[in-house]
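Quick one: this structure, given as C-alpha cells, is what I'll be asking you about.
One protein chain omitted, others in place.
So that you can tell them apart, the chains are marked A, B and C in the order they are listed, and the count of residues begins at 1 in each.
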Amino acid sequence: MRKIVCDLHAELVRNHLVAWTAGNVSGRIPGEDLFVIKPSGVSYDELTPEAMVVCDLDGNLVEGEHAPSSDTAAHAYVYRHMPQVGGVVHTHSTYASAWAARDEAIPCVLTAMADEFGGEIPVGPFALIGDDSIGQGIVATLKGHRSPAVLMRNHGVFTIGATPRAAVKAAVMCEDVARTVHISRQLGEPVPIARADVDRLYDRYQNVYGQRSPR
Amino acid sequence: MRKIVCDLHAELVRNHLVAWTAGNVSGRIPGEDLFVIKPSGVSYDELTPEAMVVCDLDGNLVEGEHAPSSDTAAHAYVYRHMPQVGGVVHTHSTYASAWAARDEAIPCVLTAMADEFGGEIPVGPFALIGDDSIGQGIVATLKGHRSPAVLMRNHGVFTIGATPRAAVKAAVMCEDVARTVHISRQLGEPVPIARADVDRLYDRYQNVYGQRSPR
Amino acid sequence: MRKIVCDLHAELVRNHLVAWTAGNVSGRIPGEDLFVIKPSGVSYDELTPEAMVVCDLDGNLVEGEHAPSSDTAAHAYVYRHMPQVGGVVHTHSTYASAWAARDEAIPCVLTAMADEFGGEIPVGPFALIGDDSIGQGIVATLKGHRSPAVLMRNHGVFTIGATPRAAVKAAVMCEDVARTVHISRQLGEPVPIARADVDRLYDRYQNVYGQRSPR
Partner (left out) sequence: MRKIVCDLHAELVRNHLVAWTAGNVSGRIPGEDLFVIKPSGVSYDELTPEAMVVCDLDGNLVEGEHAPSSDTAAHAYVYRHMPQVGGVVHTHSTYASAWAARDEAIPCVLTAMADEFGGEIPVGPFALIGDDSIGQGIVATLKGHRSPAVLMRNHGVFTIGATPRAAVKAAVMCEDVARTVHISRQLGEPVPIARADVDRLYDRYQNVYGQRSPR
C-alpha cells in the first residue's frame, strides 16, 4: 500500500493536478484501522515508498519518519465515517478550484460526467484547516451523493474511491470536466442532459464499463 | 494493424486529447470484414499490440483476451455503412467537447480548417451509448459532408479517415482548430473566409499537399 | 545549415507552437542564393538533416529527395525581397492565430513586447496559398516595421530574423505575448505603455541585451 500510494502521486503530476507540493493521496490498509498518506511538504520527486507515513483513523502518526500531510485530519475523518472508502485524494487543481472559489457546482452537461459523477459535482462548505471541519464538510456533502468528488469552497477538491486508484481517477476526471464545462460556458450556455439520460449513463458505466476488475 | 492501432494511441496522449482511458482508435483490417480496436478501460501505458482486440463489423469480439472498448458499436456501425473508411477515432478532447456541449458547429475562420475540414465542423445528435444510436448519428452527419470530424452533442468527437493515422490526424487538427477558434471568439468575432476561398483551399490541400503517399 | 534548420523544428514542438506537421523553419545559406527548408507533410519526429531540402530563391527544388514545404513560395519571396533576412519561420500557433482570425494587431502592453517587437505586432492581408500572394503580404507588412512577426489574417504567423534561430525566437515570443495580452484583456483593458518608453526599451534590448553574439 505504501508503494501504491507513493506511485499514484506521479499521476497527480502527470495529469497537471498539482503545483509544488499541494496535493496528496492516501489509501486505507485493508482489514486494519490504518491508512498510508504523503508526508508534509515533501516534493513529488523525492517521494519513496519508505517516506510515506502510516496513521490511525484519528490521524495520529503510527509509523514513519516524517510528519504526515497537513491534510491528514480530513483524510482520517473520511475513513472514520465512510467505511466503504478505500482511497482519498486532495488537490487544488485549477479549473475545479476556480468553480470552488465561486461556490458553484459543476452542472452535468457531458456524458463523461454522467458516467463518472452521476450528475453535478457539488460544493462543500468553507472550512479552516486545523480540526475536523474540512472532514465534516466532505462527509456531509458526499454522503448519499453519487459524486465521488466535492469542491470545497475557496479551497480545492477532495475525491473518494473504493481504492486509491479510483480516487485518483475521480480527481483526474473532475479536473477534466471542470475544464471542459468552464470552456463551454465561456461562449454560451451548454445544453443540459435530461435527468433520465444521466441516470441511464451512470447505471451503465458503474455496471458495464471496463474489464470487470476493481477500478 | 494491431501494432499500428496500438501505437496511434500514444499520439492521443502526446497531443493531450485524452484523460485517463477516455479515447480510442480503431483500424479496419484491409480486405476483411474486421477491425482492430482498443480494449475497454485499459490505461494507455499498458496497451500492447497483443492487448488490442479484433471485432467483426457487428462489433462482436472475434479475437482477444479483453472486452472491446465500450464505443465498439459506434466504430462498427461506421465501418459497416462507410466502406471508404479505414480508421475511426473517438476522444473527449477539451475544446471540441466544449463546442459539442453547446450544440454548436465550429465556423471555418482559419485556412488550416478549410484545408483539413473543407468548411465548418458539424454537430451530431445527442445519443445514448448501448445500441446503434451513436453510430447512426455519426454516419448521418458525416455522409456527404467534407468534414472527417463530427462533434457529438454533450459527448465528444468522432473522426474518420482512409487510414487510422488519417483519422488521428483529423482528431488532432479538430482539437487544434476548436481551441484557436474558441480563443479568437473570446474577444470578438473572427472574420469569415469566403466560401469560394474555402473551396480553393480544400481542393488544393486534398490534391497537392504532402509527399504523395497515403496520409 | 541543414542540421541547424532541422534541429530548430524541435524548438517549435517544445514550445507548443505546432500541431501535427503545421509549421516550418527555413534558413538562407550564407553567400548563396539558396535556402534550406522542411520537406512537406513529414512529421517532426522523422525529420533528419538529410531529409531537409534546398531551394533557390524562386522556390525551386535544388537538392533533396522530398517535395519542399507547401509554404516554400512564401519563404522564397521573403528571401528575395529582404536581403537582411537569414531565417523565416511559419506557424499556426494558437493565440497568435486567434488574433489573426479577428484581423486584430496585438497592442504593446508588455515590456517584453517592446523589447522584442518594438511596438504592436501587425496583421497582414488574407492571401491564398499557391502563388506569391502570401510572400507579398508578409513583405509589405514587415518592410519598414520594427516587428519581426506578422499575423497573416485567418491563417497564422510568419517571423523573420538575421538567423533561423532569431526567427524561431521571434515565433516563440510572439505566441507568448499573444497569449499574455489575450488573457489580460479577458478581464479588462491592459494599460498601454507610452510610445517613448516603448522606444527606450526597444533600443536598449536591441543594443545591450545578451552576450554580444548574434542572436
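Here is the rule we use: a residue touches a chain if its C-beta (ideal position, glycine included) is under 8 Å from a C-beta of that chain, and two chains touch if they have at least 3 such contacts.
Only a predicted model underlies this, so the values are computations on that prediction, with no experimental measurement involved.
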The chain left out touches which of the shown chains? A, C
Per the definition of touch given earlier, which of C:42, C:109, C:123 or C:167 contacts the omitted chain? C:109
Of A:4, A:22 or A:162, the one touching the omitted chain in the full complex: A:22
Chain not shown, touching residues in chain C: 15, 109-112, 169, 172-173, 176, 179-181, 183-184, 186-191, 193, 197, 200-201, 204, 208-212, 215
So that we can see where the missing chain sits, which residues of chain A does it touch? 19-20, 22, 39-42, 66-67, 70, 92, 94-95, 97-99, 101-104, 126, 128-130, 153-156, 182, 185-186
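The definition used in the following text is that only the chains that are shown with their structure count from here on.
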Can you tell me the C-alpha superposition angle of chain A onto chain C, nearest 5°? 180
Chain occupying the middle, per Cα centroid: B
Can you give the whole-Å distance between the Cα centres of chain A and chain B? 31
Per the C-alpha centroid definition, the whole-Å distance linking chain A and chain C comes out as 44
Specify, in ascending order, the residues of chain B that touch 2 or more different other chains. 186
